[in-house]
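I'd like to ask some things about the structure below.
A protein chain is absent from this complex, but the other protein chains hold their places.
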Amino acid sequence: MRNKLISLQEAVAAYTWDGMTYCNGAALPVGSDSIVFGVEMARQGRKDLNVICHCGSQQVNLLGAVGAIRRVEVGFSGLEVYGFAAGLNRAVTSGKTQIEDYSNGAMAMRLFGGAMNWPFVPATVNTFNDQQYCSCDEPDQYPCSKKIPLITDPFTGKQYGAFRTIRPEVAAIHVTMADIHGNAIMLGTEWNRFEMSRASEKVVLVADRIVDTDCMRQYPNLVRIIGEVVDAVVYWPFASYPQASCGLYDSDEEQMFYMNKMMKTEADTETFCQTWVHGWHTREEYQALIGREKIDKITDTATAFLLDPYRKWIKTDAEVEELEKDARG
Amino acid sequence: MRNKLISLQEAVAAYTWDGMTYCNGAALPVGSDSIVFGVEMARQGRKDLNVICHCGSQQVNLLGAVGAIRRVEVGFSGLEVYGFAAGLNRAVTSGKTQIEDYSNGAMAMRLFGGAMNWPFVPATVNTFNDQQYCSCDEPDQYPCSKKIPLITDPFTGKQYGAFRTIRPEVAAIHVTMADIHGNAIMLGTEWNRFEMSRASEKVVLVADRIVDTDCMRQYPNLVRIIGEVVDAVVYWPFASYPQASCGLYDSDEEQMFYMNKMMKTEADTETFCQTWVHGWHTREEYQALIGREKIDKITDTATAFLLDPYRKWIKTDAEVEELEKDARG
Amino acid sequence: MEYTKQEFMAVATGREIRDGELIILGVGLSMLAGYFAKLNHAPALRPFTEGGIYGATPVGGLPWGIECNRISANATSFTNAIDALGFLVASGRADNGVIGAAQVDKFGNVNTTGIWDAPPWKEGRYIPPRVRLNGSGGANDIAVGCKRYLIMASHESRRFMERVDYVSSPGYLDGGAAREKAGFVGGGPSAIISTLGILRPDPETKEFILDAYFPFTDVEEVRENTGWDLKISPEVRKVPEPTEQELANLRTVDATGSLRKKR
Partner (left out) sequence: MEYTKQEFMAVATGREIRDGELIILGVGLSMLAGYFAKLNHAPALRPFTEGGIYGATPVGGLPWGIECNRISANATSFTNAIDALGFLVASGRADNGVIGAAQVDKFGNVNTTGIWDAPPWKEGRYIPPRVRLNGSGGANDIAVGCKRYLIMASHESRRFMERVDYVSSPGYLDGGAAREKAGFVGGGPSAIISTLGILRPDPETKEFILDAYFPFTDVEEVRENTGWDLKISPEVRKVPEPTEQELANLRTVDATGSLRKKR
């Protein structure tokens, strides 16, 4: 398979566009997510996005705060112990962003159904309550009959709901390690990254580390995302910052609170973006911005031992740069 | 969690019964399967079984040959390059065993739906052909309307099929490595063992190796079967013999052909069983029967390196015996 | 003894958790209550998170989220949402769960989605909320699927409402047989543990009534802080103080003292 390494800027330029259906994640707001990809989307000024995610995380918080999101389908939009997502919520309450609520389980099942190319999946959750009755797409109908319509089980005659399945146009998926072909290993829970990688028409991986394919051959059962379905691989250490990446770094508590606080107003968002969206271009600049002290702190994680078996296959920055050159041809 | 080690004989005595719905596997006929568990079921004279498997393997071949199967739902009943399953086929063509055909994909999806506790799963395969039209449960109706009934997609109005989901009473699942709590690692393809472990009411693991739980803590992403859903763990090296176990041993070509040849007639099956079903009791006796030469040959496998990362956590036979004693209390 | 209301709520919730249960825990208080129970009286508890973290206990204090490294450092398995929320929860397999509530009503319906001036059910249409909360996350799956589950909420009359603005996670819906009619596989909420006491559903009407109150309050104060006409159990009792052992165990789990900082 071909070498799929591509720069972050090129990846966003090539695989995202205004008005698209974009899928991110897919972890919880404190963990693994392709945050840096969303930041670059903000930098390149993407707008009118239809976002699919079971959990928004700081990525959707930022994209919401800068007004890039037309509509979002979500299971959980908050930041867990870090609070409500101030930027996204500002967009939602102002009416700028339409929000369609499902549960986290429902989002996973709908992606599963999309990966299967099923017309719908049976809904045993989200029914007979406001997840079913409220739809931003049909605001004038309450209870809504179209969002999660009722169907009859042909075997028992009982009534169940039906979820619309999801086939995103593009998913940007954060992984711990990838090889240049797009085979990837995730440490920590997958959430629905496995299903997402199969449901999406295009898949861009955002990897904290690039490893040799020999790593995959030693641990094929860990390779849950396969090069066969991946279009591009972006190498970006701290891709999930300020959130965590299992085995590599913890969430940056200070930055998590600071970022969310800045998302509260348009003006503060602007200030935040000057530094954190527009104030860097390269991996080196990004890490310089985070700062050595912070990096030392967040990489001192209790999960570091989980990376040990794979360290010998990890490419150095210089090696990855060579591979990136090869990929450009 | 408690120590769930149990002897093979006790496991079969405690978790199987005449007339039950039993799920095995779930690999293909050349690979991973809980064969020794089925052999012990034959030894204990289980009968009238309703068997669920996507691939029968030599286990269902034997159980069919000894007349233990009333009905089997299956995706593939053969032995791949080793030929048709002579014992099962004898039972099927004689009318002793009813066979309900689905595709391998359908069996996996139906187990997935069972694990979800969904009433049915949409069927985009197996429809408009004889998998849908023929049912051993409704032999007088052709085309059968009840096996894979048609349903209407509430979103588009198009017609699809609906598969009955599966919730087996007991599954005996072969795994490469398990700890005493029932956390397990599979090397090689999972087939549908992940879904099966969640769909079944009771789960018995049949493990080629017992490892320390520290192995699971180093590789939690590999632990796809969790102690939380497992009832009992049987330690049995060469549990999949004469089929293969990825990382441990190849299929025994000679025995695969010999066994299948013997299944062709009732008399030869009887002869085979005298040695291979009734002729041993302990792990040691079983390995003695296979013989040192064969063991040396089949364990000289090209996949052996896949086991390397886990070897340091593997318990010796003596250590497992101590743990088995502890489990008995 | 010195403790915060939040600590008492965590201990009281933990006491509701039985040894051996397969239980799904959410972030924050839910996790603290669950791991407190495991340490305190339920060593065989089988806790997991909705992303599929199994066999883990938190290290270094309250996890910031359920995929925080603090809950990932000693897991025996990492799987995924399909597994945890689907196979184990939505399926009806999990014994118990713990969810939080921004609003809860007298039938145990929970709102974590938003606050409306004109709630959808009253307005007959859906408009953006005045205050956006988080959405249901995995709580809807837990509320529908778990054999039983526990609700934790701060006891204030603006939160304990006759009817919540939006049902994110269904309790007993309109009460009586309504939940049964909906066909949910799980049994519904078995208790609401608040910062003031414990409410349990009437077996027939499914209306939550006051079963017990915390030692630092009384029935009247609980009623005053409840937005519906709260019924009191004839056997209403005072919840026993946390023992020193219980508090010590709670604080072992809450190593960063997150529950001590709040009121």
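By written order: A, B and C. Residues from 1 in each chain.
FYI, contacts are C-beta pairs under 8 Å (C-beta built on N, C-alpha and C of every residue); 3 or more make two chains touch, one makes a residue touch a chain.
The structure displayed is predicted, hence computed values, not measured ones.
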| item | value |
| --- | --- |
| Shown chains touched by the chain that is not drawn here | A, B |
| Of B:Val12, B:Leu49, B:Leu63 or B:Met109, the residue in touch with the unshown chain | B:Met109 |
| Chain not shown: contacting residue from A:Lys47, A:Arg70, A:Arg224 or A:Lys297 | A:Arg224 |
| Contact with the hidden chain (one of B:Trp17, B:Tyr133 or B:Tyr258) | B:Tyr133 |
| Full-complex contact with the absent chain, from B:Leu8, B:Cys144, B:Ile290 or B:Val320 | B:Cys144 |
| Positions on chain B contacted by the hidden chain, ascending | 27-32, 54-55, 74-82, 84-85, 88-89, 92-95, 98-99, 101-109, 112, 124-131, 133-136, 138-142, 144, 158-160, 187-195, 244, 246, 250-251, 253, 256, 301-303, 306 |
| Footprint left on chain A by the chain that the document does not show | 1-2, 115-117, 179, 181, 183, 194, 198-199, 213, 216-217, 220-221, 223-224, 226-229 |
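Throughout what follows, only the chains that are shown with their structure count from here on.
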| item | value |
| --- | --- |
| Cα-centroid distance, chain B relative to chain C, in whole angstrom | 40 |
| Chain A: positions in contact with at least two other chains | 109, 124, 158, 160, 187-188, 190, 306 |
| Per-residue overlap in chain C, given as positions that touch at least 2 other chains | 78-79, 86, 90, 185 |
